[in-house]
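A short write-up of the structure that comes next.
All protein chains of the complex are present and in place, except for one that has been dropped.
Which chain is which? They are A and B, in the order written, and residues in each are numbered from 1.
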Amino acid sequence: MSSARDNILKRLRSKPRDTGEVQDRLVPDHGWNQQEKIEHLSHQMQAVRTEVQRLGESQWIDWLNSELPKRKLNRVLTGHTNEGQAFKDRAETSLDVQYYAQNIESFKTGLFNKIDVGITTTRGGIADTGSLILWPDEHEPRLLSLVPPVHIALLKANEIYESLAQAIEIQEWEQGMPSNALLVSGPSKTADIQQTLAYGIHGPKELIVLILE
Amino acid sequence: MSKPQDIYFFGTCLIDLLYPKAGLAGMQLIQREGVNVIYPQNQACCGQPAFNSGYREQARDVARALFNCFPKDIPLVVPSGSCAGMIKLHWPELFKNKPEETAVKRLADQTYELTQFLTDVLDIKLEDLGQPVKVAIHTSCAARREMQAAEPIEKLVDQLNHVEKLEPHNKEECCGFGGTFAVKQADISGAMVEDKTRYLKDTGAELVLSQDCGCLMNIGGAFEKQGNSPATKHIAEFLWERTHAAD
Partner (left out) sequence: MQQTEVFSQRINKALANHQARLSLRDTMDRLKLKRLQQFPDKQHLDELRHQAKSIRQKALNHLPDLLEQLEKKLTENGIKVHWAEAPEQANSIIHEILNKAGAKSVVKGKSMVSEEIDMNAYLEQRGIEVIESDLGEFIIQLAHEPPSHIIMPAIHKNARDVAKLFHQHFPELAYTEDVNELTLSARKILRDRFANADAGISGVNFAVAETGTLCLVENEGNGRLSTTTPDIHIAITGIEKVIEKLEDLPPLLNILPKTATGQPVTTYVNMISSPRKAHEKDGPRQVHLVLLDNTRSDIHSSEDFIDTLRCIRCGSCINHCPVYVQVGGHAYGSTYPGPIGTVLEPQRIGLQQMGNLTSACTLCGACAEVCPVQIPLPSLINQLRAESISTQFSDSRISGKGSLRKRSEALAWKLWSVTYAQPWLYGIFRWTATRLRFLAPSRLGGWTKYRTSPKPAAKTLHELARQQGFDNE
């Protein structure tokens, strides 16, 4: 007895088709330098309420130490990465910094209820849409950038690509995709009620991008 | 394309019976530019009403009879975006794999909507002899999207110095005629023409112009029923009146 799979494929093959080629792929080529990429990225991000801070590479920890207590974001979650460790080591005393280092099964209540801000690194950014590239892994789990109400992302200025096409090509994504790859382009939002824009529906209410130059 | 010596004129069945003066004006406008206008007396209909109702065989029979009126290899001009579109875009579809296929394609390739012919081929120059008037233009969906003729009507009206052109809201939106749609889905059609007439009235225009008599019949008929509304006129009739010195 033939399976659904067999039946479906058989029907799809009942009339062979010419494949045809995709002509003239239009890959955007703006020719932006790093400054321009930073500016385009920032502009796109700020248009959707992302907070963008441009900092020197060595300044971000000081910035966090100064800002997080001010904003009452004391319960901090980071990945167990070099950056995460660097911050935990130098974190201001009023801040309670944890690593997201155990399975979600044993951390659910904590993650959903007891964290004010999640900090992640990024795998670069995309200037023309104002997007961050995140490839969560065992050190920076998926929910780190999603569940805490505030998400802070560290973006290296020299890892900003012009476009998604460029990022995919240069980073060679086709060589192997992670279990989850993400593009994040702002805080969570919806316009499902009367077409009125509202922020912070299910994902983070705030996205703060620290561009490190 | 340079100015031809002769053209065929297909008046359309709607104009033939209901708005013949519009058709005549179209022919006179072209004739005045020194082009010989041929009006085959055997012409009737392009077949669109049946085609749009799914009755393609009947559409083809009627279309074939019309096609046979245009044997010469000369342009065909039609004072209607929707009938021109039927011939240009859908006749090749109707006659695919039929003996007339090649000849129909040849005719379709040189079929023009009237305003398109006046601007793109004849490069007509108009002098406005009329009194100041405020108009709004409604371009039919077929003129706009099938014949790509939204610009020509604007350009022609822009040439008339005593005519003020006003822009209605949602200008590109269908007026709700749609041929048999106006009868088959009368209430949706009524809702659509209600919006369209409101947008046109809101401009303050005294007169609404169009390339298509189907739309004019719809919009004009609604205006008449509502009362206290702009008049309507086919663009050909309007242009002829504005630029033709009374004898």
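In this section, a residue touches a chain if its C-beta (ideal position, glycine included) is under 8 Å from a C-beta of that chain, and two chains touch if they have at least 3 such contacts.
Quantities reported herein were computed from a predicted structural model and do not represent experimental measurements.
> Of the residues B:R32, B:R64, B:K165 or B:K201, which one touches the chain left out of the display?
The missing chain is touched by B:R64.
> In the full complex, which of A:Q46, A:N65, A:Q85 or A:T129 touches the chain missing from this view?
Only one of A:Q46, A:N65, A:Q85 or A:T129 touches the chain omitted from view, namely A:T129.
> Write the list of subunit B residues that the hidden chain touches.
9, 11, 13, 15-21, 23-24, 27-28, 31, 36-45, 47, 49-56, 58-59, 61-62, 64-65, 141-142, 144-146, 170, 172-174, 176-179, 181-195, 217-218, 220-222, 224-225
> Where does subunit A touch the missing chain, residue by residue?
Within subunit A, the residues that touch the unshown chain are 3-5, 7-9, 11-15, 17-27, 44, 48, 100-104, 107-108, 112, 128-131, 136-138, 141-143, 146-147, 163-165, 168-169, 173-174, 176-196, 198-204.
Following the convention adopted for this analysis, only the chains that are shown with their structure count from here on.
> So the centre of each chain is just the mean of its C-alpha atoms; given that, what is the distance between subunit A and subunit B in Å?
Each chain's C-alpha centroid was found; their separation is 54 Å.
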